[in-house]
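Please read the structure below before turning to the comments.
All protein chains of the complex are present and in place, except for one that has been dropped.
Then we have chain A:
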Amino acid sequence: MLRVLVRTGSEACRAVSTSTAVLSVHPVVKSEDLSAKEIWDRRSKLRVPKLQKDEQLSSKVYFAPEWDLEKKPNLDEGFVNPLKGYGMTPEKWEYYNKVVWPPNYIVPETGLPKPKEVFHCKESVHFSPKRMWAACQLVWKMNVDEAITQLDMQQLKACNLLMDTIKKAKSRAADEFHIEYPSQMYVADAFPVQSNIVKGARRHAHDNWNTIRYRYIHIFVRLEEGPAPQQKQRHPQKNGWDHMDEYYNYLRSRTVKYSI
């Protein structure tokens, strides 16, 4: 049984009015009716740089539980040490999963509904963060199923670990967050953060000892619903046809100096 729901103007106005600080420039359109290119054109405009005085901060419309500032990550005594637990930690990453957006929320800057996203973290893996970063760059901004396939083709430990992480995140999206089509998600973020170093030692000649570093990392993954962007960079890379067009335009734009 399928039911057709039509959005009316009043509903659009009510949806937009949840954020009074920033007025919506775009009319509210269903995200399915827009193509992937149009969606990402709208989202790319958010990255246009602005002066700080021209910036308008959006009001807080979401609900999230209180963050306990006094809780120390290592359960140490004394004052809270900001150098411990700085950067991204699994607790902070998991906190994003507890944010509740208002009903029928539409992002005012883009006019699109808030895409569903899943934050997942694999903790304390004995691996090099630099090599894991290369695997994360491979699947960054790639469709979930395609990412799993690509990682499966690469027979490397980094790719195997990241593949397991993405599979777990995908199953979590379906089971825990009840997302209807997990295959239509893409890897919005994937990055490793070094969490621990265990120091070892190796003996050399003449009573010389050198340190061996066994590094442990957390792997952070964020899946977002919707089509994947076409390029990883901020702007699409130019191919040969684009260069040819530019050269042709240059040739045609030439004029003879001091001509009649």
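Note that a contact is a pair of C-beta atoms (placed from the backbone, for glycine too) under 8 Å apart; a residue touches a chain by one contact, two chains touch by 3 or more; residues count from 1.
Everything below uses one rule, namely that contacts and distances are computed from a predicted model.
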{"item": "Options \"DNA polymerase epsilon subunit 3\", \"Large ribosomal subunit protein mL45\", \"DNA sliding clamp PCNA\" or \"Mannose-1-phosphate guanyltransferase\": UniProt name of the undisplayed chain", "value": "\"Large ribosomal subunit protein mL45\""}
{"item": "Option touching the unshown chain, where A:Arg47, A:Lys60 or A:His204 are the choices", "value": "A:His204"}
{"item": "Selected residue (touches chain absent from view) among A:Lys92, A:Lys116 or A:Arg131", "value": "A:Lys116"}
{"item": "Touching the absent chain when the full complex is considered, from A:Ile39, A:Val125 or A:Val144", "value": "A:Val125"}
{"item": "Interface residues of chain A (partner: the chain not displayed)", "value": "1-5, 30, 32-33, 63, 65, 98-105, 113-116, 122-126, 177-178, 180, 196, 198, 200-204, 212, 214, 216"}
